[in-house]
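In this view, the complex is presented without one of its protein chains, the others remaining in place.
Every chain is named by a letter (A and B) in the order it is written, and numbering of its residues begins at 1.
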Amino acid sequence: MEENEKKTMTLNLTPREMAVLEELAAKKDLSKTGVMKLALRLLQAVDARTQMGHKFLFENEKTKEKSEMILV
Amino acid sequence: MREFRVYLKETATGRLVEASLFDDISDRHLGLWGDTWEGAMEAHCRGRKAGEQPEDHHWDWKVKAEAWRPVLGYHSFALVCDGGLQGLMWVCDFRSARIPAQFGKPLVYVEFLASAPWNRPEIQTPPRYRGVGTVMVGAAVELSRELGYRGRIGLHSLPRAEPFYREACQMTELGYDAADEGLMYYETTDKQADWFRRKR
Partner (left out) sequence: MTLNYPKAWYEHRIALEGDLEIGAGSPPGCRRPAARPAAPPTLETRIAFGTLVELWRRSRGWDAARLAEEAGVAPREVLEIERHPEAEPEPRAVHKLARVLDLPAAVLLELAGLGTLATPSLREEAVRFAARSAPVAPLSPEERDALESFLAAIHRRSAQRG
C-alpha cells in the first residue's frame, strides 16, 4: 500500500550479495527493489510469529522430517 | 487508507449502484461487522446443524485485525455501500505460486474473504447486493499488479464457493489441499488476470 510520504534509502551490497539479489529478481520475476521489499515483509511476518511463540520450520515433503529455522 | 469507487448490483432495482472499497479494515468497519453481520449470522445459524451453517460463521474479524494490522505483508479491504458493510477481505503478499509455469513466484494470497449475510442467497433470497466477489477479486488482482506480481493471486475456496472461482473467475483449480482442511486451492496466472481485467 502506498504511504503518503516515501523515504529513500541507499543500499551498498557486496558483489556476491548483488549477484544473489539479481538471481532472485529473475527467478521471482520482480525488480530488485521488489525483492528487497518482499524480503522485508517476510522477515517481519516471521518475526511477529516467532514473538508469539511459534516456530519457523522446514519440512521435507518426502520424509516429513522437520527442522527448525532459528532467526535472530 | 485509500477509498476506491466501485459498483455493486442492487437486486431490488437491477441497477448498478456506487460503493466504496477501502484498502484498510478500520475500527469503524469492525464496529459495523459486530453490529450487523454477527447478529444476522447468529439468527440464521440458530437451530441449524453444523453442516448446514455458513462455513465462515465463526470467523472473528476483530481477532484477525489484531493479529495482522502490525504486519506489513498483510493487507485488508472493506466494501461499504449505502452505509452498510458489504464485504471484508484479508490478503497476504509473501506467499508463492504453485502452478508449475510460475512456481515460486510471489502472489497475493486471499487469506479470508466474506460477503455480508444479507448478500448470500443461502441466507437471504433475493440477496441485497450482487458483485461483492467480483469487487474483491478485482482488488486482489490490482494489488498484485501494484506489487509487481502481474496479477497473480491464490486462495482456498470454501466448498460452496468453488463454482465462483472455477467458472466465473476462470481460475486454475489445483486440487484439494490436505494441508489446508481439504479445501480446493485456486490460482491465477498473469494471463488469467489479464482476462479477468479485460473490459469484455
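By our rule, a contact is a pair of C-beta atoms (placed from the backbone, for glycine too) under 8 Å apart; a residue touches a chain by one contact, two chains touch by 3 or more.
Being a predicted model, the structure only gives us computed values, none of them experimental.
> Counting the whole assembly, list the visible chains that the omitted chain makes contact with.
Those shown chains that the absent chain touches are B.
> Please pick, from B:Gly73, B:Pro106 or B:Pro127, the residue that touches the omitted chain in the full complex.
B:Pro127
> Need a quick check: the contact residues on chain B for the chain that isn't drawn.
Given the touch definition above, chain B has residues 2, 4-9, 16, 21, 23, 49-51, 54-56, 58-60, 63-64, 110-115, 120-122, 126-127, 130-134, 136, 138-139, 142-143, 145-146, 155-161, 163-165, 167-168, 175-176, 178, 180-183, 196-197, 199-200 touching the missing chain.
Keep in mind that, in the parts below, only the chains that are shown with their structure count from here on.
> Cα centroid separation between chain A and chain B, in whole Å?
26
> Within their complex, state which residues of chain B touch chain A.
2, 23-24, 70-75, 92-94, 102, 104-106, 147-150
> Touching chain B in the complex: which residues of chain A?
Where chain A meets chain B, its residues are 1-2, 27-31, 34, 38, 40-42, 44-45, 48.
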